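One chain of protein is taken out of this complex; the other chains stay put.
In this document, chain identifiers A, B and C correspond to the written order of the chains, with residue numbering beginning at 1 in each.
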């Protein structure tokens, strides 16, 4: 099959390689993926509003095992590093990489770099660990990351120094937006040096806000876990007169967890997300709407993404270790506003606030995410052994594909509030807060 | 937008309607779906091997609320019937239909027909029940179907008689392959009579074997639940010398649950599915492979779809109440074959058999399936109110679409054993049983 | 059997009755409990340190169905009220009372009083609800209380007015220490009026701090649920360099949940409870101990009862609606102290705080508590029908008994830190913080 055009310009979907693949694979004879096979996908504006201007359809390089490899796998040394916040499924991805690399490609070694990019910097003194199949056999039963993680960047040259020092041929980087950007920088540094190290990303974001990534691994588990807390908020709300349950979930710049959890648990009455600005007071405000709800039903549940309502409290200029802006605590604001509002009106309420964030992100992956993580890990190894670099593996519309790093780091994904999905959330909650005009953005 | 061609001939994707939609919707002003909007999808041979000969890409009618309706919804009487075996999420679909129909379309009434198609036949004496929002508010917390179910067909004319007698305008049918065929017959009978009743199907199949349906609702929950039993089988297997855990899961003609569960729980060593014929004895046989596994590791887990290995025991000519062939009990056969084999070799083994079928299918839906069921129910109501008929709602590649009944009932979906997915199962289990020649097919 | 002496003076275990039981029970012929049957129990100082001075053994009136009753049950009107904070199992107790009263005693009616003692006060305008077997059939599947609750007392005469107005013969009160005191006041008011209303308490306290009550219902579920959050804290702690997980659990004056959860999940390194004073700094302080732990293992989990460490922050004089002192927020104090301590020492740490309180108390009861709640409800009805009053039902050393209200309200139960149980906690955590001298109490 002739190599099809895989996009161009801004949306170029071409994948880089360290060199020509010409070494036969040690994989048992199976169904190989041709290196020029592509997947044609009609990505929807609804799902990827950030792609509105992009040409369609997209042609992506198909993930899968190649018959010819770039590396002599028996001599390959791999490394895995996990960065940023926890997310269900990290250990599953680690396990899948180790199992695939050892059992199918018989690599020389897979090393685990400890505590994120810090692990490459000698000053921190973190030892690398050998990841054998025995060592990782049961890790998928536990949440978190057996390697440990840290936030924030480290100098690219220091990281590449470390890779060279340890003779690493392939680095698998599991992390979010910032980590994928760091990966891009590593690729550039490696190119500059003319060395041959493959950098393969596996995008991790519990907020589900990476562009081109429909559903990042761990998201489904996080939503499932979040619904448990929302159910508790509902129980608390109904257990008191004019009971209000307020639940905060992750979602710094996008409200995917909140929206999905609201669809999964029909007890939510208000879903507040960063993409949908709202007002507190006035005809269209949250507080009068809450009052009407209490009058009618006697209880209410509010589900709030951590990044919602930033317009209400003045956007901070501070940033955290990963370079993300420090958010104002919208749930603090909501709590005091709600209490004041009803106190002024002399209406007795009981407000219970639940913040389940760390509980949601540190549980083991559910079956759905385990399967997903398994495929990501396997395909990451397939790509690496074929000499691919500067790319991530993901699933798009049920197909596993390779995406260039620069595509996924162009822009953060946001929930399209002008789509069927958000309409369904509105229908399901009965919430009718109009999008407020954004005075500040 | 001009109405695009939506396929033709065998794979015609055109949706029938009872008549022209011209009544304004009572839905609050929102984002409506244009009646001629289509979704372009490149369905993959890998996922739908039964579509190998079909033209690509497909154009499907997009699901969603229409601005103009066929029915004056305030006068509409709906009915819901649930048929066939249990499946997680049925109550979620019922609830979503009732909530959407009442809260957004303000229909006159939604009736629940009890115990499947039997509920239409006066001789059985089952009363219909009124499904109000209050009555269904909590039903999603429970597995099964609040309406009850039954297997097998009933005469189309008797069912349509009942629909006319009760002045039903819309019938939502939740059921499997057989039910969708029954739905088609009802559509024909209704057309013959010139009456105006919409028949909307919501495909339900825990085996995931309906054509064009990527993942039927409840499947994800079933897999998740199945993994718990497989984990127990693994514990039992490792708890004894040469321990063997044998787990039977649903899958009469297709091994989707078995395959997916094996990917989700890495402890499975052999996955037996109907699509992959295998032999017991001989060089490529299961029993010698099992012996090798025990020698090497001291324990093994076999996951067996109920319809696997039918070539080994002679296919029965009997059929059950739903018209499905009665299967031979392959796990009985495996149990005795395994015991005999190792007894002859004087090798001590401990075999534990687990059949979790009813436990898997009768649990409440997980978060993933709840969201899915909610969309199915909402979109089914949208379609019905617009006067659509003879169709089902489903999600394909993350998009909700309408499919003609005749498309989904053409052929059963089977797992493509020549695809990346099955290869991943083979890689994950390390199972290397070659596909046996089929002497009989 | 002759009526045995059941204690005297302060520890008098005699149960009051409204009058002589002489009406035959409608219960099917079964094994009845003789009204003078007692249970001899050697209560241990270790478990009940507050009973250290009490005479032994105790003789308690045995719970169970009586052959002769005080009430003509077919004319009896019962009421149930639930007070104070949520606790797993409240709905189970309500359900058990309703089922027993209706199915076995065929009472005229069981009313549900809404939102705690407020429900008796006309000014609040809460309607009572009829609790039929159908209405309560599924409520045990849900956490919380279907009746709603509120905190704080209401005037006894107003409550008794309401009971008389509604012709209530029996009031079942599910609540904590404060509610049991309110119950005592109601008994006195009823006696003063010479009316015949039975008051039966079912002690509810998620803190497990009611005297003579070994394990209050819901405690086991709460501990089980708490362990999930602690596991998450452990995952977070190990996922970062020098990671510290800090978990707050309920326990205002006693550390039972914290201690039991630490025994259930071996990942806890420090358990802080109100009964064991500790210091932050100095040789025996928590902070240096935490530093030693991090040096040795690189991560730590601290489990803190909300009432721990009050000596560190100055005891407040404020009280909440239930009359309990407002506690200082010890976890705030710990968080800032820990951060300061390690910042001063220039040691990088990552601290994650989890407060799962509402998640713990609002879940449905587990199997253990369901069985327990069932017995409490049944025995409460048996006692009421026999004309008992001013008492609670409970289980002591596997036996169900009646306790006078005045016994259980004498003193709050505290964890005996000089016992095998607390020693086991110390052994299990490896925590060696000596009990600090109490400078302030």
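Note that a residue touches a chain if its C-beta (ideal position, glycine included) is under 8 Å from a C-beta of that chain, and two chains touch if they have at least 3 such contacts.
Quick caveat: nothing in here was measured; it's all calculated off a predicted structure.
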Residue touching the undisplayed chain, where the options are C:295, C:340 or C:420: C:420
From B:240, B:312, B:333 or B:419, residue that would touch the chain that is not displayed: B:240
Touch criterion as defined above, residue of B:251, B:356 or B:374 at the omitted chain: B:356
Residue among C:35, C:61, C:189 or C:224 that touches the chain left out of view: C:224
Contacts of subunit C with the absent chain, listed as residue ranges: 28, 30-31, 33, 39-42, 44, 47, 57, 64-65, 95, 99-100, 103-104, 140, 214, 220, 223-224, 227, 260-261, 263-266, 366-368, 370-371, 374-375, 378, 397-400, 418-420, 423-424, 426-428, 430, 432
Subunit B residues touching the omitted chain (full complex): 86, 114-115, 118, 124, 126, 142-145, 148-150, 228-229, 231-233, 235-236, 238-241, 243, 352-356, 358-359, 362-363
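One rule holds for everything that comes next: only the chains that are shown with their structure count from here on.
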Cα-centroid distance, subunit B relative to subunit C, in whole angstrom: 46
Computed distance of Cα centres, subunit B from subunit A, in Å: 30
Distance from subunit C to subunit A - Cα centre to Cα centre, in angstrom: 42
Residues within subunit B bordering two or more other chains: none
